[in-house]
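With one protein chain removed, the remaining protein chains of the complex are shown where they sit.
Here is subunit A:
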């Protein structure tokens, strides 16, 4: 099959979990990578090595281990800056996850009555609720791009939505439910034209597309570690250095200050301005190893692999009677997450039957209830591939869906 990673067998060996079997001795077919990706040995080993040999608190321990830990943590910042093609390492802020990064922005960007924030109907709840809260606090208005029937952003009223009162345009690069890849450059340009901040949620994009923050022209971009083969507990906020330094602090505490008196404090510059308290050190170190691993394989090659697998999966899924894919049907402009409905079988029940055959998918609303409501469905089943996914695994999924239909006596 054209486009697959040439060393797929070798890559699969990098992920020890793919070797395991599940109850009944069935092999694991992991198709839930948009939920969380599996971890390569190099990430696991890097984290174990750090804990076994270099563990200490960072930036405040005046001993050799402290220096090693600080070097590892700050080294991870360099690795992430390289991964994003950031112009300065100071633009990389470590957070707990993408959700915290979005909340940091929604909490610190100043909004007031008369302002508006524009999001989209296909956002993950984290990029909806954080702005709803900000608008409720400030009196700003929340607006959103609707969706077309084929699961793309409806740009028909874009000129009315993004206007001179818009302060923030926040949107996902790749939808976690529909798979849609959004027109990033166009949306950033619209924000820029009215002097609004552009905020990109790259949680689904960073694992599978080359992300170049300078090329996007955006102001802020967030992603999470555990979807890019890194650990949980670590996320990234990237922002233009000047803008980050203009924002007020988010959390107050150790390491984010210049000086503290009982009356007042002054604050460190980014990134430390936003990293109060002891950060997730080994998680950052693991993330550094993860993004280096992805760059070593090449994001362009990973993207081609995802497109090849997605095209094959779209074809296979449509061979299942009564199955409807939600989102674009052309693999060329979508990511590797495919949500679908199957007539007569609830997503929960599909996922259960699939699980009994070792096929791991997600069932539910995938933290995108508004996008589901837009298509008149309460929940869906989602398969999501990654760089280790094989065509044979897609075959196993399709075959298991046929089995689910017969198990529930549909058709």
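Note that in this section contacts are C-beta pairs under 8 Å (C-beta built on N, C-alpha and C of every residue); 3 or more make two chains touch, one makes a residue touch a chain; residues count from 1.
In this text, contacts and distances are computed from a predicted model.
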Among "Transport permease protein", "SUF system NifU family Fe-S cluster assembly protein", "D-ribose transporter ATP-binding protein" or "N-methylhydantoinase A", the UniProt name of the subunit that does not appear here: "SUF system NifU family Fe-S cluster assembly protein"
Option touching the unshown chain, where A:54, A:305, A:372 or A:405 are the choices: A:372
Residue in contact with the excluded chain [from A:132, A:245 or A:352]: A:352
Interface with the undisplayed chain - residues on subunit A: 22-24, 26, 346-349, 352-353, 356-357, 363-365, 369, 372, 378-379, 407-409
